[in-house]
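One protein chain omitted, others in place.
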Amino acid sequence: GCGSSSGGGTDSGTASAKKTDSFVLGGLWPETGSLAYLAPPELAAEKLAVSDINAAGGVLGKDVTTVDADTSDADHADQNSSATQSVMSKNPSFVIGPASSSVVKNVYKTITSANVPMLSMGATSSDFSGLSPYFFRTVPPDSVQGAVLGQVIAQDGVKNLAVAVFNDEYGTGLRDTIVKTAESAGVNVVYGANDAFDPTETNFSSIVTAIKASNPDAIAIVAFDQTKPLLKELASQGVDMHKLYFVDGNTADYSKELDAGLLEGSKGTIPGVMASDDFQKKLVKAYGKDITTFTYGAETYDGIILAALAAQKGGSADGATIQKNMAAVSGANGGEECTTYKDCVALLKSGKDIKYKGLTGIGPFNKNNDPSSANIGVYVFDGKNVPQFDHTQEGKVPTD
Amino acid sequence: MDFLTIISNTLGELIAPTTAAYVLAAIGLNIHFGMTGLMNMGQAGFMLLGAYGFAITQSMGANLFASVCAAVALAVIYALLLGIPTLKLGPDYLAMVTLAAAEIIRIIGRSTAMTKITGGSAGISPQDFTTQFEGTSPLPNGSTTFLLWTYNNNIANSWWLRLVAWVLVAIAALLCWRWFHSPWGRVLKGIREDENAIRSLGKNVTTYKMQALILGGIFGAFGGIIFVLPRSVQPDSLGRAVTFYTWTILLLGGAATIFGPILGSCLLWVLLTFVKEVMRGAIPDTLISSNQVESLGWVIVGVALMCLVIFRPQGLLGDRKELAFNA
Amino acid sequence: MTAVHISIRRHRLGLLLFTTVFALLMALSIATPGRALAAEAVPTCNPTATNGCVNGILQDADKKPIANVTLKLSGKEEATATTDAEGKWAFSVTADGEYTVTMDESVAKEHGLKAATATVEIEKNSFDKARQVVRFDKPVAASANGSGSGAAGSDSTAGTQSGSSGSSGSSDAAQTTNGSAATANIGKRVWQQLFSGIIFGLMLGLMSVGMNLVYGTTGLSSFSHGEQVSLGGLMAYVGTQVLHWPLIPAAIFAVAIGALTGWIQNELVWAPLRRKRVGTMQQMIVTIGLSMALQYLFQFFFGGDIKGITKSVPASFVIGPVTTDAPTLISAAIAIIVIVGVTLFLYRTRLGRATRAVSDNAALASASGINVEQVVRIVWILSCGMAALSGVLLGIYLNGISWNTGATLLLLMFAAVTLGGLGTANGALVGSLIIGIVADMSSLVIPNDMRYASALAILIIVLLVRPQGLFGKQQRVG
Amino acid sequence: MPESKPFQDLAKWATKAPEGETLISTAYRDKVSADLEFVEHTPGVHKPDPILVANNVTRKFGGMTAVDVKHFEIERHGITALIGPNGAGKTTFFNLMTGFDTPNTGEWRFDGHDMAHVQPEKVARMGMVRTFQLTKVMSRLTVLDNMLLGAPVQPGEGMFRSLIPGLWRKQEKANTEKAEALLERFLLIKKKDDFAGSLSGGQRKLLEMARALMSDPQLVMLDEPMAGVNPALKQSLLEHIMSLREEGTTVLFVEHDINMVRHIADWVTVMAEGRIVAEGQPKSVMEDPAVIDAYLGANANIDLGDDSVLDLKESEEQR
Partner (left out) sequence: MIDTENLPATATRPRAEIHVGEPEGEPLLDAVDLVAGYLPGVNILNGASLTLHEGEIVGIIGPNGAGKSTLLKSLFGLVHIHSGKLIFKGKDITNLRADKLVSLGVGFVPQTENVFPSLTIAENLHMGAYQAPKKFNERFDYVCSIFPKLETRKDQLAGSLSGGERQMVAMARALMMNPSVLLLDEPSAGLSPMLQDETFIRVRQVNKAGVSVIIVEQNARRCLQICDRGYVLDQGRNAYSGRGRDLLEDPKVISLYLGNLEEEVEEEGR
């Protein structure tokens, strides 16, 4: 009878059940390993969020403190656990991270069973909807972005589409929706509907040969950092580089990596309203070092702010309280819209209900603790290979 | 820096299920390599098969015992398939074949073509296969603090799992002790030294090697089950790195010793956690960024491993004398 | 195709469904406050909170845009639009509900379009339905879903796309298209993939020949050899991108650094270990530790992302059935020259023979007057230098190098040297070529993410037939 | 008359010999010499009571024929010496007989069983045990463990049975006693708890031979057992070999020490270039000019300290 993950063990000794006013932010980041390049924007966002919160008077009048650990990647499952243990041993009020779906799978039970709410900024797997009352995410499931990109592809008149996708939960999940949407809108998927390449792939020449031989007039690339060598290989085999489609994992500034003009006209989607230059600059400043990708930066920031607001609203920084108030501060019950922690706290203090509208532009948490609605920004690469904001599309996240 | 949590986290690794899982895998490898001289560079393959066997049958609703049997059966079948053609290979070649075979299992397991069975790269989520195990726990719900450590009683990385894991380790160690000091163990050691000599004395070397391969594989499968129970089944989590850790554990502790794998595993994970915890606490991120701190932690662990072997090449419990007769 | 029949059979049911849904929606839209404004034709439409889009692109079967065709939107709101020079047209609509787009039948006939009418459903709040793309060029295969945005069956009222029911159908359809396309493509791909397999094999050969040299001299399988490769690539990156040197000096710098690390690690680690007569197994664990330390050291300095050594993409040209470029050919040439050089060194020179003698029996080699330490030192320097060189070439050929590029290729290097026969020089080359070709060619027949499995399977199969590898020699018993 | 008594009884009695006595009976010896007395001295001759019979066994390495034995028999309970120049194919012949190598052609029977394609371990279990010329000791096992491995059929060597010590303790003890007695005999008892890898070259030879004797084989094939063994010890071990026969063991050995061959062999077979070129009683074979020419050499009975040897050599070279 103790099988449920939703924590039967309510009041037996977990520190998070006690009322407390010190908000301890636990962070699980992929600081080493194959996803390590995702860590800088996340860490920067964490720093920025914490400094914003503390600048606005902290949570419940106290500064937020952080405890961080490196989960590494799924290849180091042992590190997933020991990092979690490391963070949990410091009694966090709330845990932000990990970003990758596979790592989330490895750790979420340990965290949620201790009644500590956790929020993933990057786990897009649709399996995670309603995983646990203590599991939240600020990123919409992959079906949302996939649908938008699929339509963008169809709308551009693409007849034959090739999809280069890496075999990872993120990649194949997103690919499936893109393919489904695009096909139903009349696009012929000539490559990649079932084929994927290994995430550790380094040699893309035969993959590109296969893509080229399928004669696509546009290529969607669903990958992370592997995109860089893949792009060059595509270019060197003479593929039309102006009709590529990117996703949030790789819609990035390629001005340093590629010759100017190479990607001009290609498009990409990123969840969230336009990640403003301003925010990017702030991240770089908070991090103290140059950051090349900004993936999941905004999601991280919003996640932390939401948790801090939840604690503030509930009047205690323990896990159960935060969990109870997460939906409320995100605006599930309506409330006055506010966009910064400072403003939101002010509203809360004046006894109002709030609706935090953050950088990601997501709607309030729905019953699955997913964002109920989301924004998908569509970007077009300019002559310097930098993605420029084109338009955004908003919509409801399906709940089943 | 908070020393108490550093110490409790570090020492927590001593009893962690992961540590126990590695002990089991290393005990298996000890039978392979320490005893029989089989250079199995694919212990993770056995672990992955064990984990798949257990988790897939669990998610189909089989009972616990049947699932464990399935895991063991998979390991046995794999050992047979691998062993029948390849046991005649020289040690270095066998190493390569086992490494390749384990990698093939992982690649096939994670391929999109297998999504229906193994879950592909997403693997199998814990809610699909851990509930039954957690349900067998006699412990009450909630969490318990014992000495320095607080863990949930039943869920995920729990006391119940720790209990089961270490009881398994104890049984495995006991069995190994019995085997190592029996004529059977003596034949295996003889094969390790010179299989042709053993052949000339009328022992069926292939059978013995096969027995060793299967036995070590079964321990590996148990290690795999324990490894995935607190987390999820993901093919990448049981890849080459795991085999390398298992080897490191075995040789750190001392090959062909009973307590070597246990000590080696404890040492490795304690060292790793200690270094990383201290680094997290000791180096302010103003100096270098926190992901650099984490990388530096790994660098130090790597160097520490090198030093351990350099300064104690026979391992903690190994016999220095044996080194003198290394082939 | 049966798709058409299916959609016709569904007609009645669809009609029923449609009427109910329609009625419901009508009721809803009446209930909503603020009556919808009229639809309008716009140059481009993007859905927002207040408007949805019905848009598309009018192309003929050959994907040529059809300009100046008038399209009529009817349904909840009405408007007309004319396709532009690219064939694009768009309606911005404000009310949720059914819309039908119609054009002149004659146009459809003239351009061989599938239909002249399409009905879609707009729901502003939904990602799936805020925008509906209508394309009359829709191919038959995709319409097998029976759902879609309506252009399928000419006069079909076609239900709105229903998320889950379509998914299995769509992937099946994709499989068939993919399958037939694949077979047609294979002919085109064979030569190109054979070529890239050979090139990759050569790179692999260059990488592994150094590893094989170390194995052949000391019996040590070095797990840190992958990191030596990464090091070469990363140092070239430092040279070209950080220090802004031209490629050649950067490459020389990288090789020099690689060779230096070989020398240093021999002096600091391997020589003392040999002096203590530590077994190769233990030394192997040290290489695992070293590999770990190096990998994270790279990550410490270079971060986790992929670094490009060169920025620009070289101009490609076509030779016979394959497309290639100059750097690739030059890299291949360098690889061949170096590998052949090493082979000649091993079999034709005194020092080369000495390395083999040392691996057989170091004590006896020393008793024959060979300075064993010297030989091993040279081998380490050579091996690490070649690894660095291969890292540079690889970084250029693979368009980037990261902290773990070498590590991901390590297994293939091992496979290559084992396949060829451990410790044999030409074995490493032949083994690498086989592995490279099999890995690259196998994606013609099996899924891409399994292609390395096929290379490893080849290794196992070869070893079953020749347990000592292709070039290895069997020892006698007794 | 020894022949009137059943051998078996004698053999049993022999193992229970009183302390101090080495050679207890000469029953088998007498039988063998009686049997061989009238056997013709031609290569490939038939013997009255053969234990091993080989026919047309050939083995080629590349272009070279290492073994080409038309017909060969070993007399049961006899001590047969196999001699021949280096590279004659003696070791290869051993390898073929014991299944470590497969011949290109030929068939051979041991005790009436066809031995083609029989695995080496099976061969050993059938009672044909061999030693290796280039010694094979289990380096990282103690000398005693090396010996115990030589003991045949041990219940404790089963994977499951080994878990229950009760099943094998008793036998283990008996084996240990036997091993220690043998080690005593081979002057290795002091080294019994040392790793075998630490033995000197000669000691390894001794261990190898002692180990082969642990299993009381029917036919023991010794490949240069005494090369590198101290002459004094060698001499005392020869008696042991002779006593083996009285326990029912047949001995086939390769040796380059002519005195030893003369001393203990009942029958000598000479191999050269893979073929059996001569067979017979030691005395007569050693006098065969062909054997002297190809194997013993002209200097066999000359004091090498003599300068005449050098002069002879010089003149030979001048030619």
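As written, the chains take the letters A, B, C and D, and residue 1 is the first residue of each chain.
Keep this in mind: contacts are C-beta pairs under 8 Å (C-beta built on N, C-alpha and C of every residue); 3 or more make two chains touch, one makes a residue touch a chain.
As the structure is a prediction and not an experimental result, all values here were calculated from the model.
With respect to the full assembly, the chain omitted from this view is in touch with B, C, D. Set against the missing chain, the residues D:D35, D:E73, D:E121 or D:E224 yield one that touches it, D:E224. The residue from D:T58, D:T80, D:Q133 or D:Q218 that touches the chain not shown here is D:Q133.
Mapped onto chain C, the interface with the missing chain covers residues 350, 353-354, 356-357, 359-361, 363-372, 423, 473, 475-476. Looking at chain B, the residues touching the absent chain are 321, 324. For chain D, the list of residues touching the undisplayed chain reads 61, 84-87, 90-92, 133-135, 187, 191, 198-203, 206, 224, 227-235, 238, 256-260, 262-263, 283, 294-300, 302-305, 307, 309-310, 313, 317.
FYI, only the chains that are shown with their structure count from here on.
Counting only chains that touch, the fewest steps needed to get from chain A to chain B is 1. Chain centres here are Cα means. That of chain B falls 32 Å from that of chain C. Spacing of chain A relative to chain C, judged by their CA centroids, is 23 angstrom. One finds 64 Å separating the Cα centroids of chain C and chain D. In chain D, 100, 132 are the positions where the chain touches two or more neighbouring chains simultaneously. In chain B, the residues that reach two or more other chains under the touch definition are 107, 110-113, 196, 291, 295, 297-298, 324, 327. Across the interface of their complex, chain A is touched by residues 2, 5, 8-9, 12-13, 16, 18, 22, 107, 110-113, 120-123, 125-127, 130-132, 134-135, 137, 141-145, 150, 152-157, 227, 230-232, 234, 236-239, 241, 245, 269, 272-273, 276-277, 280, 289-291, 293-295, 297-298 of chain B. By the touch rule above, chain B contacts chain C in their complex via residues 33, 85-86, 88-90, 92-93, 95-97, 99-101, 103-104, 107-108, 110-113, 196, 240, 244, 247-248, 251-252, 255, 291-292, 295-306, 309-310, 313-314, 323-324, 326-327.
On the side of chain B, the complex with chain D involves touching residues 175, 178-179, 182-187, 189-190, 192-194, 196-205, 211, 215, 321-322, 324-325, 327.
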